[in-house]
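Complex shown without one protein chain; remaining protein chains in place.
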Amino acid sequence: MEIFMMGKYSAHVWSSFGITAVVLIICVLQARRRHRIVLSDLRVRIKAMESEQ
Amino acid sequence: MWSFLHKLASPPHFYGISARMIPWFYAAGLLAVAYGSVAGLFYAPADEEMNDGFRIIYVHVPAAFISMSAYMVMAIGAGIGLIWRMKLAHAVAAGAAPLGAWFTFLALITGSIWGRPMWGTWWEWGDPRLTSELLLLFLYFGYMALRAAIDDTAKADKASAVLALVGAVNIPIIHFSVEWWTSLHQGSTLLKSGGPAMHPDMLYPLLAMILGFALLFAALLLARVRTEVLHRERRTRWVRDLIMPAGEAA
Partner (left out) sequence: MSGQDRQLPGLMEGFIAIVRRDLLLAWKRPGDVLNPLFFFAMVASLFPLAAAPSPEQLMLNGPGVVWVAALLATLLSLNSLFLSDFEDGSLDQIILSPQPLPLLGLGKAAAHWLLSGLPLVLVSPLIAVSYRMPADIVGVMMLTLALGTVSLSLLGAIGAALTVGLNRGNALLSLLIMPLAMPVLIFGARTVSLAATGDPYAAGIYFLAAYCMLALTLAPFATAAALKISNE
């Protein structure tokens, strides 16, 4: 476990890496969520259009 | 070459190709980041002055690099979209802005965490790079706010493109003015990242991290542009066929 200790800067280093990981994950999730929303939106819209015809 | 680019720029083609490219970018990016993190955190020798605290640069410098590259991508996309009326370029600009804002935010947070032991304070106005990053974040906010305020997509594309280009002209001036200001500011401690001769064991993980962040950014950008394209082409035939294959028709 010793290599995980970064001297007195341990908290700073690990929190930086942690925040980076969190932000990257948020970016990925955000991109996926938007894609899903657009897809389901399109499905509803196109179904409505087809049934009208 | 040109016919390839021309083909890539057609929305259905881009939609198909990007789907196949995104996993590779993610995989390569994660690989580079994994190597950079392990080597940077555990194998790179500790800095003489900063001790282990210097390891923050392995996330701070790549984030700052991407935050500025993203603005360049955005401005170039805006310029191409404005001059050649290429819709895909506008979609790229629209996708790059929120990502750039996130990476700018990341650079600010990690820079602030770095600054805490260095300067004894979370925020130091005397550091030109952090202050420039803050202004960059404001530029991204302005761009996104303008885009969000205009309902018509084509109009939003063009108006925000003008803003992106005006911002691109201003960024070097903003950076220069902040530097001038801080050079007069007493007691400023510049962020020292590496110095002239960086030990190879320190440098290679950093380069790997920068490459990894760039690949991840590319993957995220492609994913966002893909969504943009789908939304913008919502009234076209190919999107209809994509969503509702022939057999499923009502």
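In order of appearance the chains are A and B, and numbering begins at 1 in each one.
Quick note on the criterion: a residue touches a chain if its C-beta (ideal position, glycine included) is under 8 Å from a C-beta of that chain, and two chains touch if they have at least 3 such contacts.
Predicted model, so just to flag it, every value in this text is computed and none were measured.
Contacts of the undisplayed chain with the visible chains, over the whole complex, involve B.
Across B:24, B:42 or B:176, the residue that sits in touch with the chain not pictured is B:176. Touching the chain that is not shown, out of B:139, B:202 or B:239: B:139 (per the contact rule at the top). Contact with the chain that does not appear here is found for just one residue of B:87, B:116 or B:158, B:158. Across the interface with the omitted chain, chain B contributes residues 82, 135, 138-139, 141-142, 145-146, 149-150, 155, 158-159, 162-163, 165-167, 169-170, 173-174, 176-178, 180-181, 184.
FYI, only the chains that are shown with their structure count from here on.
Separation between the centroids of chain A and chain B, computed from CA atoms only, is 15 Å.
By the touch criterion stated above, chain B contacts chain A in their complex at residues 37, 41-42, 46, 50-53, 55-56, 58-60, 63, 98-99, 102, 105-106, 109-110, 113-114, 116-117, 216, 220, 223-224, 226-227, 230-231, 234, 239-240, 243-244, 249-250. Put simply, chain A touches chain B in their complex at residues 3, 6-10, 12-13, 15-17, 19-20, 23-24, 26-28, 30-32, 34-35, 38-39, 42-43, 45-47, 50-51.
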